[in-house]
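One protein chain is absent from this view; the other protein chains keep their places.
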């Protein structure tokens, strides 16, 4: 006899996750600071101010892309038919580390020259990566995956390693060069897309060969 | 003959509740203040500033967990098939006390050393607890529960007492030690999980014995 | 032959409305200003500051209740089976006047002593009231209502007059006493609930008499 309180349905947590992702992605914009200058400001001064916002806009773009990739991963590959209380809590900590991204993004946008800012952003990504890897690994171990996901679970688990590895590399690089440490994450969507493309080709070839 | 205006469907209020929970959880991040320092700031000064944010980050984690627990409770146990105008208003006041959590969280994050901040946060939790208890008690008394929830309603009502009791204890402690008063709420997810686990074991044993 | 571009489905605008209501209700909290005081502040000074927030908290409660009533009205009574481009635009202007409520609320919370603040809030409510009345009136005139709503449409249209009338009264009162002008809106949920209750009794009596 199953106990409904321990085999929680997964669709509710997905609704919450959808909401938190959409809000976090839209709150990123608050990290781009609107100037607070007197209306009599010289146009040259105003233009200089706006150009100083370029790093904030770049990290806005980066973080938006990263959150989109995490959201996609959470949906496209994440096909878990049921959940238990442990998986629920891993998910809640995952969402907590997603919802804090507007803060860490704002930090590197404004203070990218300080190593600590970069380290905090990189750590945020590392935690997201580890928790995301754990969600899938836990679901796989406890047989919570739907049939179609079980077949390609090895491949998915490998692709889930990309983010924690990138974040680890970023942390190491940050001790030498803060700026490049952050932009290494632009590799994530590229790697992710290439990986899918490669896997797609490989699967198709195997199909044709079979 | 039933009157549709008084037996309101519950799914609409759930949609609103889902939205408010997701937004309140994501707005918590605005309580972590991004520094407003000149770019020529000394790294040491910047690091000191960041370390001074640790209490704000801790209460962010605490409040996120608490809102997640309230949200879970609102869904997992809250199986009410219909509603009336009174229940609707209790729910609206419940959501109002949820939506104010980013403010009270921000208050203890920034001014945890002041007793009044802590008292306001504890009162916020007490009100949430009382309203949540009332929702279920009212629904039970007026026979609005679905069948499966009716059977375990006594057990659910007991677990709904955990939060108001914890909040009451927190208020008393706050007069002696402000800091510990807040962190007592970390007991909520632990108690909640243990309670479920115990009940699960007990139910399973009874099943096996029967 | 019907043209799908002019007889738009209403469920999409409802999804948008649900989102905007939930977000506007949660953004109200940003109108309660978190103090920005040095950590060495005297507790007395801090307490005085917090007590000065009471008007902001009162208008938070008021506006949350008002938005909840508008949201309820938008759902419980608003049973429109189809829409055209005009109705869509009335709805968009209605949502625009809902989404600006966090601003007008923040204004009376912080500057309730100024007549202009109160006037802006009252005008906001008047516009919401007029647009809401127009939505239903337009839908009725163009035969867009579902069957059940058609029967009680006269009663609904009467209850839709409550808000514009209250707002008109509030504007007149505001020229004599700013503070009371705002709190007159607390009559809205009360009137609304009493009206429904009276209608319910009346309908039941007629049923019993028939």
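Lettered A, B and C in written order, each chain numbered from 1.
Just so it is clear, contacts are C-beta pairs under 8 Å (C-beta built on N, C-alpha and C of every residue); 3 or more make two chains touch, one makes a residue touch a chain.
This structure is a prediction, so every number in the text was calculated from the model and none was measured.
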*Identify the visible chains that the left-out chain touches across the whole complex.*
A, C
*Of A:22, A:85, A:116 or A:171, which residue touches the hidden chain?*
A:22
*Which one, C:37, C:99 or C:184, makes contact with the chain that was left out?*
C:99
*Can you name the residues of chain A that touch the chain not displayed here?*
18-19, 21-23, 25-30, 32, 34-35, 37, 39, 43, 46-47, 50, 60-61, 64-65, 68, 71-72, 75-76, 148, 189, 193, 196-197, 199-200, 203-204, 207
*So that we can see where the missing chain sits, which residues of chain C does it touch?*
1, 3-6, 8, 12, 15-16, 19-20, 23-24, 27, 30-31, 85, 88-89, 92, 95-96, 99-100, 102-103, 106-107, 110-111, 113-117, 120
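Keep in mind that, in the parts below, only the chains that are shown with their structure count from here on.
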*Viewed as a graph of touching chains, is the assembly arranged as a line, ring, star, complete set, or other?*
line
*asked:* At least two partner chains per residue is the criterion; list those residues in chain B.
replied: 18-19, 23, 27, 30
